[in-house]
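Below you'll find the structure, written out as C-alpha cells, and then a few comments.
One protein chain omitted, others in place.
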Amino acid sequence: MSQLPPSVQYPEEPVVPDEQAAPKQGATSALAQELREGLFKDAKNTIVTLLFAGIFVYIGTRAYTFIFDNMKLTGDGSLANSWLVIDQNLTAFMVGSEFGRTGIGFPMLWAAIYLTAMTLGFATGPEKGEEVDPMPGRTRASIIGPALLGAVVLMTLTDTFTPKLLMALIPLAFFVGFKGVGLLPEKVMVHKTKILVVLAVLIFLLETGFEPSNVDSFGGLMLTINAAFISIVLCFPIGIVFALLRRSTFGLLRPVAVVYIELIRGVPLISLLFMGEFALGFFLPPDSNPLPSVIRSIFMITLFSAAYVAEIVRGGLQSVPTGQMEAGQAMGLSPLTISRRIILPQALRNSIPALVGQFIALLKDTTLLIIIGQRELLGISAPLLQNAQFRNQGYAPEVYAFVAFMFWIMTFSMSRASQRLETKLGVGTR
Amino acid sequence: MSVTAPIPELRTEQKPPLYRDVRVLRWVGQLIVLGVVLGFLYYLYSNVITNLESKGLPTGFAFLDGKFGSAIPGIDDAADLTNGGAFIAGFMNTVRVILFGIPACTLLGILIGIARLSDNLAVRSFGTLYVEAFRNIPALVWIFLAYFAISLSVLPRIDDAPTGGGFVISNRGIGIPWLNPDASRMTFGLMLLAGFGVVWLVLRWRRSVNEKTGEHSRGGLYGTLAYLLWIVVAHFVSGEALLLEGSEVGANARNIVGGMTVQVPYFALTLALTLYTASHVAEVVRGAILAIHKGQSEAASAIALTTFQRYRFIILPQAFRIMIPPLANQYLNITKNSSLAVAVSYVEIAAIFSREANNAAPAVQAVIVLMGLYLVFSLSISFVANFFNRRLSLETR
Partner (left out) sequence: MNNLEDLKSAALEAGGTGEAIITLSEVDKFYGDFQALKNINLVVGKREVVVVIGPSGSGKSTMIRCVNHLEEHTNGRIIVDGVELSDDIRNIQEIRRECGMVFQSFNLFPHMTILDNITLGPRQVRKKPKAAAEAHAMELLERVKIPEQADKYPGQLSGGQQQRVAIARALAMEPKVMLFDEPTSALDPEMVKEVLDTMQDLADEGMTMIVVTHEMGFARAVADRVVFMADGEIVEVGTPEHFFERPQEDRTKLFLSQIL
C-alpha cells in the first residue's frame, strides 16, 4: 500500500465540544462551503437534494395554505377563517369547559401560572457561588424557541388585550425565580427540595382554589399538565422502592418487584385506566365512597409509571460501581446509610435524563384519559367539534393540528432540555 | 501447611443473640415485608370477593361463555359470539395491526435512521424533521389526525368513490384487489412462508459456492430470484391464486364487494402507529450505528471494503446486536399502542373489553383477561428478542 489512510496518520481530534470557535472565522464562506459539501457534492447528491427540496416545498406550501390561507363554512353558513374554531374555544383548550363551574376564578389561576413560572426559574437558576452556566446558544434557542413560538401562537389566537398582557408577564416571573435563587443564602438553599415541594403544593392549591376536590373539574391543557406532573411526583418514590427491591440481595423480595414491574410493563396503559374506571372500586373496602374519576386515573397512571421509573432507577443503580458500596461497608456504615447517602444520590443523578424522558412519555400518555371520558387537551376537542357552529363542517384538521402543536411545543422543548441536562451531567464531577 | 497460629483471648462471646445474627437478620426482614405484601394482596382479594358478591356479580370466569351481543365490523354474526370468542376475535384484530405495523415501522425506521446519518444535508434534514415531528406528538393524537382529520375528511363518500383497477377508495373502507377466491388461499399463504426456507437453502448454496470458488455469493440477487420463482410455483399449486379479484362498489352503493376491504379505522390506526413508531425505530437505528466505534469503520476502510461491504459486513451486524433490545421495546410499544384503537372504534382487545364492561361483564375478571391477552404478546416478543439476543451475543465469542 503506497499511502496510509489519513485517519491512521493523524490522531483523532479531541472530543471537547467547542461550538464558538469554529464558525466565527469567515462565517459566511464556511457556511457556503458547508452547504456546498452537504447539498451538491456530486451529481448523485445534487439529484437527491433536488428531490428532497421538492418534498420540502410541497410540505411547505401545503402547510402555508393550511395555516394562513384557510377559510371554512361555519354553522350559520358564512365563510370564516377556519382557525376561528381555536380562537373561540381557547379558554376551553387551556382549562377545560367545566372550569367556570367551580368558581375558582381566573385571578387565582393566573397566580398559579406565575408561581409555576417562578418555581421553574427557581429550580433551574444558578445558586449562589455557582457560575452561570455557559449554555451554547444553539441549545438555549432550541429550548426557548419552541416555547416562544407557542406563546406567539397563543397570543395571536387571543382576542382581547388582558390575556396577552398577562401572558407577556410570564417570562418576568420566570426571570424573578431564575435570578432570585442566586440571592438566597446557602442556609436556605440546603432545603431546596423542601421549598420546591412546598411551592408545588401551593401551586396545586391555587389551581383548585384551595379545595383539592375541585381537581375533578380540571380540563384541557390544565388537566394534561396536572395529571402528568402529579403522577410523576407520586410514582417517583414508589419506583425507587421497587428498583431497590429488584436490586436487593433479598432473594424473597426480588420476585415481588420483578412481577410488579414486568406485569405493568407488559400491558398497555389503557388496560390500567380501564381497571381504574371499571374495577378499582372492587378492590376498595365495601361501602367506601367512590373516588372522582380523575383521581382514579391519576392513581393508575402513577402505578403504571412507577414500573418504568423503577427500571430507570435500576439502570442508575447498576451504573454505580460496586466499589462505592464496598467503600461504605469498609467504613462501617449501615446498609441504610450506604443506600441513602452514597448509592441513591449517584444512581438518581445518573437517571435524570431518562427520568425526563419518562416524564415526556407520561405527558404524551395523558392523552389516553380521553378513552375513559376525561376532557384533557385532546379530549376537549371532540365536544368542541360538536358545537353547533362547527359541527359537520370539517374542522377536525384544525382542531387536532392545534392539539398536536401544543404537545409538540411541550415535548420538543423538554426533550431538548433533557439533552442539555445529559451533557451537563456527563461533564460533571465524574 | 498444618501450623496453627496462636489465637488470642476473645473479648466477645461466640454465639450472637438472634437479633444481631446476620444470617437471621437477612431473612427476618424480608419475611416481614413479604408477609405484609401477601397480606395486602389477600386484603384486596377479599375486598373483590365481598364486593362482587354484594353486587350479585359472579366471582369466576363464567362470563366468558355469556353472549357478546355487539357487532364487530368484518365479522358476520359477531353478536352471537360468546364473550370469550369476542376476545379472541379482538385478539386477531390486534394481530392484524401488528402484523402490518411491525415490519412497516422497522423498514421505515431503518430508512429514516440512515437518512439522519446521510452526508446530504437535505436528506439529513428530512430525517430530523420526520423524527422530531412524529415522536414529539402523542400516538393518540396521530391516530386522531389520521382518522378524523385525514381519513374521514379526505376520503370520498362511497357513492362518489373513485374506482378502477380493482381499487375502491371511500370512507366506508378501502377496497383492494385480493387473491383469487376460487384458489386455495391457505395453500398459497403457507407456500409463501415456506418460500423463506427455499431462500435459506439457496443462500446456503451460494455461500458454499463463494467459499469454494471465491465467486461473490450475490445472495440478494439469487435469493430474490428464487423467491419470485417460488411464488410462481405457489400460484399454480394453489390454483391460480394470483388471478386477483378486484374490489368494486356493491349494487346498493353501500358497501364494497370483492377483493379485500380495509376498514378505515384499521387504515388510520395502522398508518398512524407505523409512522409514529418508525420515528422511534429511527432513533434506535441511528443510536446503534453511532455506537459502533469509528475505529471499526476505519478498519473496514483500511482493508479496502466498499461502502456497501462496510455496512453489510462490519457496521450493520454489530449495530443489529445493539439494536435488538430497544427494537423489541418498540415492538412492544406498537403492540401496546394498538389498544388506542378503541378511540377510533376499531374493534380489538381493548374495544372488546370496553364493550363487555359496559355490558355488565364482571369488570375485575374482564380486566384480568384483557391484561392476560396483552401479556401473551409481551411475553412472546420478549421471548423472541431474548432468543436472538442470546444467539447473536454468542456469535461474538
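Order of writing sets the chain letters: A and B. Residues in each chain are counted from 1.
Just so it is clear, a contact is a pair of C-beta atoms (placed from the backbone, for glycine too) under 8 Å apart; a residue touches a chain by one contact, two chains touch by 3 or more.
As the structure is a computational prediction, the values presented were derived from the model and not from experiment.
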item: Chains on display which the left-out chain touches in the complete complex; value: A, B
item: From B:Val22, B:Ala251 or B:Ile303, residue that would touch the chain that is not displayed; value: B:Val22
item: Touching residue (missing chain; options A:Ser213, A:Thr337 or A:Gln386); value: A:Thr337
item: Hidden partner chain, touching residue among A:Pro255, A:Pro285 or A:Pro321; value: A:Pro321
item: Contacts of subunit A with the absent chain, listed as residue ranges; value: 321, 323-324, 326-327, 329-334, 337, 341-342, 345-346, 349, 428-430
item: Residues in subunit B touching the chain absent from view; value: 1, 3-12, 14, 16, 20-23, 25
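Note that in this section only the chains that are shown with their structure count from here on.
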item: Gap in Å, rounded to a whole number, between the CA centres of subunit B and subunit A; value: 26
item: Touch list for subunit B against partner subunit A, complex; value: 26-27, 29-31, 33-34, 37, 44, 47-48, 50-52, 54, 119-126, 132-133, 136-142, 144-145, 148-150, 152-153, 294, 298, 301-302, 332, 336-337, 339-340, 342-343, 350, 353-354, 357, 363-364, 366-367, 370-371, 374-375, 378-379
item: Of subunit A, residues touching subunit B in the complex; value: 5, 7-8, 12, 34-35, 38-39, 41, 45, 48-49, 52-53, 55-56, 249-253, 256, 263, 265-271, 274-275, 278-279, 281-286, 364-365, 367-368, 370-371, 378, 381, 394, 396-397, 399-401, 403-404, 407-408, 411-412, 415
